[in-house]
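One structure is given here, and the rest of the page talks about it.
A protein chain is absent from this complex, but the other protein chains hold their places.
Moving on to chain A:
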Amino acid sequence: MKKQKLVMIGNGMAGCRTLEELLKLAPDLYDITVFGAEPHGNYNRILLSPVLAGEMTLPEIMLNDLDWYRDNDITLHAGKMVTKIDRIKRKVIAADGTEADYDRLLIATGSTPFIPPIPGADLPGVLAYRDIGDTEAMIAASSQYKHAVVIGAGLLGLEAANGLMLRGMSVTVVHLADWIMERQLDKPAADMLQASLEAKGMNFLLAKQTEALIRGESGRVSAVRLKDGMEIPADLVVVAAGIRPNFAVAESAGIYCGTGRVRGIHVSDTLQTVTDPRVYAVGECVAHRGIAYGLVAPLFEQGKVCANHLANFGIGRYEGSVTSTKLKVTGIDVFSAGDFSGGADTEEIVLHDKQGGVYKRIVIKNNRIVGSVLYGDTADGTWYFQLMKDQQDIHEIRDHLMFGQNHLGDAGHKGENKAASMADTAEVCGCNGVCKGTIVKAIKENGLFTVDEVKKHTKAASSCGSCTGLVEQILASTVGGAYQAVSAHDKAVCGCTELSHGAVRRAIREHKLLNIPDTMETLSWKTPNGCATCRPALNYYLISTWPHEAKDDPQSRFINERAHANIQKDGTYSVVPQMLGGVTTAAELRRIADVADKYAVPTVKVTGGQRIDLLGIKKEDLPNVWKDLGMPSGHAYGKSIRTVKTCVGAEHCRFGTQRSMSMGIDLERMLFGMWSPHKVKLAVSGCPRNCAEAGIKDVGVIGVDSGWELYVAGNGGIKTEVAQFLCKVTTREEVMEYSGAFLQLYREEGYYLERTVHYVERVGLEYVKKHVLDDADKRKALFERLLFALQDAKDPWAERYAKDAAPVLRQQFETLEA
């Protein structure tokens, strides 16, 4: 079959990202031709500022060099501007006469700088700041001339001013509004930024309008005259008064580009122009649902959806983006989101440390965040933004909202929590020994934009994940405005699908999907049978949503859950028998000792969960070891109930107020065989001395004289999180019902590999209380669903060592001979 022809007009970041996504999906579908007005490959426009400032060089900011086009058989016409689209003959024509036919056309012409109609704007020495050419002209001017004026104190204007200042020019910034970056910052934050720039030597003239640019004797611009009559000397004027979508070539071809305020190539949710379905458009030239985006993250989202349709996959819609602004302005981090102007019906929480250079303002309306501005320390911007998007009720966390979420683990990075202050040689990832410099280098050299890409290339944050927060910070500050954090909320499960965990869970429930192949078919999975990330997630969602109906697929479980033992680094396994509540008997201990002797077990260890671990067992020996132990599986290997740790309690302890051992045993017995999104650990203490350390468990139960206190969503691992008080109950039955209902809620709604602490953080404790405390019917229904799911739970070990065990259960423990 003859290949179809795809032509792209514009060779910038959004367009090339679309091509990259397309080549991933359908590498051989099209003959691709690209026209770019600039004589280069695709480069990272956001990094022009470091180039201007002399911190980076042009080769360093190339995203796709000329080799990339060659390697992918893309015809590149660099330096040829398309001036005409003939939609009838389906071809595009460039200024120099070059023509290209298309079956499908992608317009990605980006934006052009807006030059206000000021007399003298066409003089030599007057520039916009948009591309490599402008940057080179500024660098050239800086070596020759002294005085620069920048008109406009938005991000680009300030970056230009800073770069020119670093190159030795004396710079004055003229701005129309009362404070700088008024779209992104409120006045206090803007004042701090201005003060820090003034301290470096930058001059500001605010609330001033430019009247004319004056021509000097040489014919070059020589001064800027303001409306109030003031004149400032200027050998170089940079106009940074905003950008406008560049849709001229599209509009002249009769493609609808709007009128009035909403201008831009009008596209549908599939990124097809509303005028001509053969013509697609992405990037800054586009108006989608009345919005033209200027940040990279939404443009990449558009590119992804567009590529999907170009590849004839036909799924995925771009439904618009809620954006936040996270920028690095001349080395200072600023963040803003939502409506931060405030008003009569809003409240504010403000932290303002002028000397320390930190300002944080959160605007709240009806217990929900509606806007936020951060200056100097933006690490929590992502969190505030997520809370805002989710409309989460924040009154429970109001008292510590300002101090941030800090998604960092507690160990492995010497307590560092701010990437900016770390040296290049400082270790970020303590699991894989990756330091900051390595990460920064990988981000720049490989053009990485997401945490997942950084994980893949550097291995940082790819093991325990405790340093993910730091890696995110490094990424955000290295790629600047191109970075937008993807929350677990909408993040795709893995590369096999566009769908998020939440969407997959919903679909499995709504369509009553009962096995993995049907699920993948219904949800148009991109790979034939998924991958090691999505299959275990799907398997869990199926069996937890449809207990006793959905088919459990052992091949979609991680080896530990398939072999019912923990794989060790040398390929042997460890065996942890169940020991309810950490209580054992002489007979059990004797059997464990006998097994250790018989199989020459190299290591016998007491676990953190009050059990005994036999390490170094060969896989072939597992069934016999289990049989000889004569104890059920402790599920120490699963995303499942692990243990219920107990203290001695009122049974023996002179301080004990409640019988914690038997409570723990009852709970652990009830939860036997419970699979969950991640591991689940419980503890029961018999008095508030809390010797069982119930405060860092998924469910912690603490006996008091008058009953039991229940705590949920604690965590003792990567990040120590103290469990939150849920409620106090009186009877043992209530302990079972309330904890069971909470765990079932988590089982039904948690995302795979999301611990209870993160689940509760995502939905809010208020939400949990609403389901588990406030509504007795809901609670009882949850509890019943849990008990139903756990009905007839079998000991997986006994099933496998049984004499009449089916071959499929035994097979994996038997080796073959060659």
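Quick note on the criterion: a contact is a pair of C-beta atoms (placed from the backbone, for glycine too) under 8 Å apart; a residue touches a chain by one contact, two chains touch by 3 or more; residues count from 1.
We take it that contacts and distances are computed from a predicted model.
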Complex member absent from the view - protein name from UniProt, among "NADH-quinone oxidoreductase subunit F", "Peptidase M10 metallopeptidase domain-containing protein", "ABC transporter ATP-binding protein" or "Nitrite reductase small subunit NirD": "Nitrite reductase small subunit NirD"
Touching the absent chain when the full complex is considered, from A:Gln144, A:Thr259 or A:Gln555: A:Gln555
Of A:Ala423, A:Ala587 or A:Leu816, the one touching the omitted chain in the full complex: A:Leu816
Given A:Ala199, A:Ala344, A:Ala423 or A:Ala532, the one touching the chain that is not displayed: A:Ala532
Touch criterion as defined above, residue of A:Arg167, A:Arg263, A:His457 or A:Arg732 at the omitted chain: A:His457
Sites on chain A contacted by the missing partner chain, in the whole complex: 456-457, 462-463, 527-532, 535-536, 554-556, 558-559, 562-563, 567, 569, 571, 808, 811-812, 815-818
